[in-house]
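One structure, as structure tokens, below. Some questions next.
The other protein chains are all here in position, but one chain of the complex has been omitted.
Letters are used for the chains, namely A, B and C, taken in the order the chains are written, and counting of residues starts over at 1 for each.
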Amino acid sequence: MISFQLSEQQKQIKEMTHWFAANEIRPIAMEADRLGKVPDEWLDKVNKMGIHLNTSSFSGGGGEESSRKSKKEREGNRMGVLATEQMAWGCPAITLSLPGAGLGGPPVQSSGTPEQKERFLSIFTKEKPRWGAYALTEPEAGSDASGVKTTATKVDGGYILNGQKIFITNGGRASWVVAFATVDSTLGRAGQRAFVVEKGTPGFSCTKLVKKMGLRANETAELLFEDCFVPDENLLGGEKLYEASSNKPSGFQVAMKTFDSTRPIVASMAIGIARAAYEYTLDLVRQEYPKGGETSALAAEMLAEVEQNIAAARLLTWEAAWKADFGLPNAKEAAMCKAYAGQMSLDVCSKCMELLGPIGLDGHLVEKLFRDVKIFDIFEGTNQIQHLVVARRQYAAYEVRV
Amino acid sequence: MISFQLSEQQKQIKEMTHWFAANEIRPIAMEADRLGKVPDEWLDKVNKMGIHLNTSSFSGGGGEESSRKSKKEREGNRMGVLATEQMAWGCPAITLSLPGAGLGGPPVQSSGTPEQKERFLSIFTKEKPRWGAYALTEPEAGSDASGVKTTATKVDGGYILNGQKIFITNGGRASWVVAFATVDSTLGRAGQRAFVVEKGTPGFSCTKLVKKMGLRANETAELLFEDCFVPDENLLGGEKLYEASSNKPSGFQVAMKTFDSTRPIVASMAIGIARAAYEYTLDLVRQEYPKGGETSALAAEMLAEVEQNIAAARLLTWEAAWKADFGLPNAKEAAMCKAYAGQMSLDVCSKCMELLGPIGLDGHLVEKLFRDVKIFDIFEGTNQIQHLVVARRQYAAYEVRV
Amino acid sequence: MISFRSTEEELAFVEVAKNLAKEKIRPQARICERNQKLNEEIVQEVQELGFLSLELSEDWDGLELPLISQVQILQGLCYGDLDVVQGLPGAGDAASFIRFLNQRLDTYKTDIVDELQTVSYLDLSEDWGTNIEVKKEMNHYILNGMSQPVKLAAQADYVLIAVMDSNGEPILFWLDSSVHPWHVEEGDYRLGLLTSGIARFTFDHVKISTDAILAQGNTAEKIIQDGRTRVRILQAAREVGLMEAALDYATEYTASRKAFGQEIAKFQGVSFRIAKMAIETRIVNHLVWEAALQADQEHPEAEGLSLRALHRAHKSLRYVTDSAVQLLGGHGYIQEFPVEKWMRDAQAQVTLYGRERQCLKKRGEQIIAGNREEVMA
Partner (left out) sequence: MISFRSTEEELAFVEVAKNLAKEKIRPQARICERNQKLNEEIVQEVQELGFLSLELSEDWDGLELPLISQVQILQGLCYGDLDVVQGLPGAGDAASFIRFLNQRLDTYKTDIVDELQTVSYLDLSEDWGTNIEVKKEMNHYILNGMSQPVKLAAQADYVLIAVMDSNGEPILFWLDSSVHPWHVEEGDYRLGLLTSGIARFTFDHVKISTDAILAQGNTAEKIIQDGRTRVRILQAAREVGLMEAALDYATEYTASRKAFGQEIAKFQGVSFRIAKMAIETRIVNHLVWEAALQADQEHPEAEGLSLRALHRAHKSLRYVTDSAVQLLGGHGYIQEFPVEKWMRDAQAQVTLYGRERQCLKKRGEQIIAGNREEVMA
């Protein structure tokens, strides 16, 4: 039955994450942006609370619980998008800095061997904050996931990696990074492999933390592999995964599959940002605008448009997550929600800036959100890439590959 | 010196054409749409008045005059766009049905031999209304001007044409048609030739007049060439034109060059339509809307946007025409104005429909304009083609061909 | 639990509706338009399948389906042709009001449900363009003036009128052509929805006795508000059906049409537009569903959500049908292909059913007033 009402569990996670975002994240959002980092004590504190960012599903408190009820309808993806919207509403930069496997989680979860899952996912304990990361993008290939140039040369007992990765969220602090490399560039996509490279591995270094337009509290790193030896047991999924029938399950497939679950999460963040800007502005309009005047009439239309667009993005995102929960193919829906949310959220922030007027320049949250939000239309596949994915699915029935 | 003021001559042509549009065209616009044709007596009358549509420059009265003052600054293209805007403001379907060489004029003018110019352009006399036409589009190639499939086989004394042309404005009634065909499809663009095919030539027929969304008063024909012999002297520009250095001045070049002068004209028509809708709606808002109410406030914003967009399109069009008058390359500007005017004019008509509300459905000019205007974003190169042309020029400096 | 899965029953209904749309409605649409009249066979089939009484209650032999089911079925039907569906006889938009007034209108039941006599719904709330005066005198009302064009007016046997009288009191009137001598203006309609009997009513000091009052005061206000909300949702759903038709048609066309040596789908100028059309269509679908769900729950926010859904539906419908014409190029503009008709129908539809900016503004005022519980995800 079609329903947009939250289940009890969904309501709970939403309320819990909203509480956390409102009481723990939002209060430090502006300060973290100014500092260019999330304070260490704060990270320590929330890690002890068990708050992590797993981009496939948000885990708060008991991660064990979810395994218990595998017979019930899976709702991890829906829970994930609900939770992420709330967290990003608090502050997207801080949300992306939360301890946990982050964007590195989904590939390990979906393609790792049982041994790898245990080894890499069990390190996120309350003892101290740790991060995972995901390293696909390279200097010469932004949205082109198939153009990976980092090489992996097979040697005895492992691979030697050489290459550079850029725009890696939490890449400097991560305990491990899922890095994509090619064993033979002439094989194209079939030659791709995914490796889990651990911090401290000789030849693996973080060469730079870049300064950005926004998301300043969140670390964005450049990583370098120089004759970096990675043992066989860190090949994600093991050799078996890549030997499988034909050339389907290559590292490229791992990367693509990851997108289907991370894109709705990224879309949720954009939605959370847009909603934060909208609510902030609505409050201000309610309190400060002269009642019933023409300013107020203009604001009414703009706010209605903003609210509509946020709802539109949210429903697209829910659909993508719902499909994922049912194990249905959701590449199209994931691309749709990301494409729409990424673009709409900037527009929302810009409209809110207009409603705030010049005072909005002086220490108001909305300007920070404006700076933060732009990247959501770029990372995890630009808007253009999302349109391509949508179009490709749309034409699939006609056997035309666009 | 930069100036957007009209010269005396420009003012005159504008006023004259506006007068004609308001007093002769507009009064029959709705009726002609209903009839699906422009009444013959009317065409006879205006032809006797010497009113023609030459898409490179509007000629009213004395065509001889322009040749006399070749030493003065050429302003034919600017005059053309000024005049066309006014005429289309009266009614675009009737404007396109005016006697004259129409879209067939520019290729004859720019590429014809002196003998051909004389032979084909001198027929547009006051004696009786006659038309010229331009036949490029084929069933299997809409915007792809290089994909002409109509063949021209060289035989003794001429060529045998075989093929089909669609969407030919005034194609059924035209005394002659500039038709594009290929002498050797393996040569691609270099194989293209332009022929002037005269009405009544054996093997040349009009197979159908299509029914359309709008522009119903204007004839749109399908033409067929079946073993149609066209004598050498009807090869536009003569053999010499196509033998010239390398493969530059092929029929394809003739077609493309034509666009640079017709696109600003087509853009002007779209602008005229938009302005007609705008003025009609503004009058209605002024007269009927409650003063100062909220309906009026919403209308203010919409009308301001509409007025701005019309001005924007007009200035782009003027620039393209100004460049043409100076003999400067204007392909980019011609594509810009056509791209923008074609799209904006539909938006304007749609906004005006919103302002009119349901009464707009019942016998108001704006709904007709809405139906008429859509084709302006399609013919003479779709919006997509215009963007491609603009982009191509934009990247020319970097030697990337997009 | 958030779910986008239709029930089995809904899926069955939709399948029937869509088959009818593809096999009967679309193939007949051009002919219906030319005749400005529906094909009897279609009417009969639609009636037999129960699709004329989705919104009517069971006492009226209606299916009384929840809105969330109705909207899916309407989408399916309008996938065939919006104009044809708008032209269907019977209760029309008035059904959304009649369902609250069953007993009061019982004597008309057979005429409307079985004989398919037609009801036109006339809402006199627009703040300009209508100059109808409703004046109370002694024991009756006097109705005078000319209406805006409305759907089904040309063939109406009855008119349901929602209006504020000259004292500002909301009233619902029921006019019967055999009793109330209205006049239908001969109009000049060319744009779209030409089979749906769009016309203007003229009332020349028509005297309406209090018998013709279906409801007034608070009761009328509530019925008008709820009825309007339902009409908005059901109309927006029809628009989704047309959008889906235009999207699929343009997708198929661009997948096969070649230019510059390849399928035009391979140009991003084309394929990205298709992607945008797909996204917009999906968005409107969801917003309509959301409004339907809330209206089914009688949530106070349903009115606002119906405004929101209708606004987006109008905007996206214009975009999607225009895009379809654009992507077909010259073929989009000629009557041998359906998309030019769809674009005309779409513009007529949005012109008839509420101005976009008014929807937005009204919704915005509600938001700022904030006097309703917010439906927050």
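The rule is simple: a contact is a pair of C-beta atoms (placed from the backbone, for glycine too) under 8 Å apart; a residue touches a chain by one contact, two chains touch by 3 or more.
Nothing here was measured: the structure is a model prediction, and the numbers come from that model.
Q: Over the full complex, note down every shown chain the hidden chain is touching.
A: The chain that is not shown touches these displayed chains: A, B, C.
Q: Which one touches the absent chain: C:141, C:272 or C:333?
A: Final answer for the missing-chain contact: C:272.
Q: Based on the whole complex, identify which of A:17, A:137 or A:175 touches the chain you can't see.
A: Per the contact definition at the top, the residue touching the missing chain is A:137.
Q: Hey, which of A:135, A:235 or A:346 is the one touching the hidden chain?
A: Here the residue in touch with the unshown chain is A:346.
Q: Considering the whole complex, not just the chains shown, which residues of chain A touch the missing one?
A: 30, 33-34, 137, 140-144, 146-147, 166-167, 210-214, 220, 288-290, 293-295, 298, 302, 346, 350, 353-354, 356-363, 367-368, 370-371, 374-375, 377-379, 382-384, 387-388
Q: Quickly run down the residues of chain B that touch the omitted chain.
A: 1-7, 10, 73, 75, 78, 82, 85, 282, 285-286, 296-297, 299-305, 307-308, 311-312, 314-316, 318-319, 321-323, 332, 336, 339-340, 384, 386-388, 390-392, 394-395, 398, 400, 402
Q: Under the stated touch rule, tell me which residues of chain C contact the chain that is not displayed.
A: Counting only chain C, the missing chain is touched by 267-269, 272.
Here, only the chains that are shown with their structure count from here on.
Q: Per-chain C-alpha centres versus the global one: which chain is nearest?
A: Centre-most chain by C-alpha means: C.
Q: Report the chain whose CA-based centre is farthest from the CA-based centre of chain B.
A: Checked the centroid distances; the maximum from chain B is A.
Q: Using the touch rule from the top of the page, what residues of chain B touch 2 or more other chains?
A: As it turns out, chain B has residues touching two or more other chains at 294, 298.
Q: Mind pulling the chain C residues that touch 2 or more other chains?
A: 357, 361
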